[in-house]
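One protein chain omitted, others in place.
First chain written, first letter: the chains are A and B, and each begins at residue 1.
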Amino acid sequence: MNDASQHIEVYRQEAEELLVEIEATVLELEENPDDIESINKLFRAMHTIKGSGAMFGFDDIAGFTHHVETTLDMVRNGKIPVSKPLINLILASRDRINEMLDAASKGSAVNHEENENIIASLNALQPGKAPDLIQPKKETSSEIPVQGAEEESTYRIRFSPHPDLFSSGTEPSMILEELRNLGEATIIAQQRNIPDLDDLHPESCYLYWDIILTTRKTINEIKDVFIFVEDNCDLSINILNDEKMPGEEKEPKKIGEILLERKDLKPEDLQGILSNQKRIGELLVDAKIVDPNLVESALAEQKHLKQVTEKQKQKQAASSIRVPADKLDTLVDLVGEMVTAQARLNQKASELNNSDLTLITEEIERLVAGLRDNTMSLRMLQIGVTFSSFKRLVRDLSAELGKEIILTTDGGETELDKTVIERLNDPLVHIIRNSIDHGIENPEVRKQAGKPAQGTINLSARHTGAHVAIQISDDGAGLDTQVIRAKALEKGLIPLDENLTEKEIFQLIFAPGFSTAKSVTDVSGRGVGMDVVKRNVESLRGTIEIESQKGKGTAIILKLPLTLAIIDGLMVNIGNDYFILPLSSVEECVELDKKKADKIKGRNILNVRGEVVPYVRLRDQFEIKSEKPELEHIVITEVNGERIGFVVDNVIGGHQTVIKSLGPAFKDIQDVSGATILGDGTVALILDVNKLVR
Amino acid sequence: MKEQETFETGQFLTFRLDEEIYALDILQVREVLDYTTITKVPKMPQFMRGVINLRGGVVPVIDLRLKFGLNMSDNTVDTCIIIMEINLDGETTLLGALADSVQEVITLDSEMIEPPPKIGTRLNTEFIKGMGKKNDDFIILLDIDRVFSSEELSLVQVNHEPKAEMSQALA
Partner (left out) sequence: MNLTVEKKLTIYEVTEIHEKILTCLNKDTHLQMDLSHVTECDTAGIQLLCSILRTARKKGETITIHSFSRAIQNTARIIGIEFAAEK
């Protein structure tokens, strides 16, 4: 890829990210119309898209975005209020820019008429035509604060470019010219750093500028002038006179003060020159005006503040970097193999019983564990991002169908593997669409049923033991078993006289070709059925269940195993067979005392500190024929809020388990969720506690 | 009724089960391993012996003798596992097959291959691509994709009673 197309690709990726950010911010703004930060964010984002677009030849995009930017500028100066039409227009604009980006990459033409329409609507919002204000939901005043737009202020600006400013393609005269356009500017160039000809590097920038600017513009607008050189310079902007403080004497500043503020003069030097005496601090202490500790503490505060700002600067610099996903996969594979090799090392070391070797092996184990945890976390993403992306969907779709629906989310910080999140997206979209389309009723119908006109769809995610449970629930009409049954009969999916439980009837929804919508709207009935959703979820080795109450609502629950390649396992053995139980499900291990093990009416129950815990004999489950030991053990696990015990011969101990899939040959298997390679090279099976219990 | 298949000249790996010689298309054979510890997977049909570790990956191993209705035999020093690439429901995956011994790679010209007999073999004729002849030996060419189709592999677990007790205990 040559340089130019590489830059273009970077621009496109960044523009796409910005568009995602813009959408989320607009939706936030809709809920909090007073939020100045959101408005500023939107403005900056559009500004960047416009500027970079122009730079890389995306003139269409730049031209169009310019109008949006202008509108947003007026919004942040209070000239245009935040209203529903505005929100819709910004969203529409965002979509347009997205389409133009797509068109650009495919080389297809741009629909200019569409752009014109939006631009015309944006212009119509400008002052003179007052649309309806969005009422913020708070009780407090609904005034959108105006950012001091009309009064003049004077600013001191110090603009110190880095030496590489010229090389980065920036011409300061353009920036300074722009500043002059904002108001009355006195610009002084500082030449003191320019070396003699012999030492001069002509392409480096040695100049810096002090500018005094009196303007009606806001500090943001001043900062905007420097937006593209932010990274290549040191910039400080200070308001010199604040009109909002009445009663203060506006004395012209003393030279010493000005020099101090500009940091061109050190306080000590000033003091030294003025009085040839000690520093303020010392003077104050000597005069017994201030306790020495207070001065020290003040100095400490000074130092502290300095450090804090340093750290903040560093934090802003430490952002994130893009990594191709397959590089990450390779890394994960390698770490997996390392864990296995380290297990073999451990085994060998314990056999050899060499204390030095054991010590080193333990250290390696520690390091590998750290490496493993770190690498696994790289692939984990918070599902909250996915959840948020659905807000737009719900908003648009419910509007389209004339329903009022709000999306609430819980547990957005729950992390899942990147691939799992990606593959969950389509199923979730389909389920939500179903909910909006068939689940939540019209506002009138809801009111008649005594429900609030606005329906709620709730997305929640949480870790339960070795799984992540994702629930999509609504307070809509719920499932009607009669309707489902009738439809299934109609489609010939069930025989006439079949007696089905409610759960079984719900399961019919997952049958291929099933759809109970009376009118298959464009929205959800496009041949993508719940059967596909189920298949997708199962391909992730998850389960999907439905709970519903007619008239009250429906909840769809997805359970996904943490497809992490490595988990903490508990190794057990029965005879010569070794098994792994996911440690996250395990609560405790106890010996199985033959006497204590009650067989009450033929059931296997154990009394653990007064609590009744049922148990399963894995020996019997797995039909293992070898001889039973005298003393057995029970591993007590927590499954879906209940405690169940599993009887094994011995509990060996914790084991870092690299999960290996059993492959498609075993796709129907129930009790086993995967396999792992032990230190001696043999295979141990990882048990699926959930399924074992059923 | 099977259509008359035309046979192309090809290379095959021959192996023994009991007294008979079978052959597999070399293109589907990944490698041949010595017998190694097989981890049993509970509640599987008998012919599914379990899984093995193949350079960090887990590969299932099938006992062809049991699949073809022969008796299970003891392992000898010649027993090996043939690792094959098969297509299972659209997914390419590896599968291992136990063989009493592996012979050699042979080339069979199309003239040397005949369509499978309708009767006379204990094997389901669906599994047989054709019959080859080499040096007085009859070689049964296996259609491995059919032997290991998902229906054939239908590894449905056998349910066991303790579960019923389980649900009662939880009630």
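The definition used in the following text is that contacts are C-beta pairs under 8 Å (C-beta built on N, C-alpha and C of every residue); 3 or more make two chains touch, one makes a residue touch a chain.
Keep in mind that what you see is a predicted model, and the values were worked out from it rather than measured.
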Specify the shown partners of the omitted chain in the complete complex.
A
Contact residue for the chain not shown (choose from A:54, A:187 or A:590):
A:187
The one residue from A:197, A:321 or A:496 touching the chain left out of view is A:197
Out of A:177, A:363, A:538 or A:642, point to the residue that touches the absent chain in the complete complex.
A:177
List the subunit A residues touching the unshown chain?
166, 171-173, 176-177, 180, 186-189, 191, 194-198, 200, 202-203, 205-207, 209, 211
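What we mean here is this: only the chains that are shown with their structure count from here on.
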Geometric centre distance via CA averages, subunit B-subunit A, whole Å
48
Any idea which subunit B residues touch subunit A in the complex?
37, 39-43, 50-53, 56-60, 88-89, 91, 93-95, 153-157, 160, 162-163, 165-166, 168-170
Touching subunit B in the complex: which residues of subunit A?
336-337, 340, 577, 602-605, 614, 616-617, 620-624, 642, 644, 660-666, 668-672, 675, 677, 681-685, 693-694
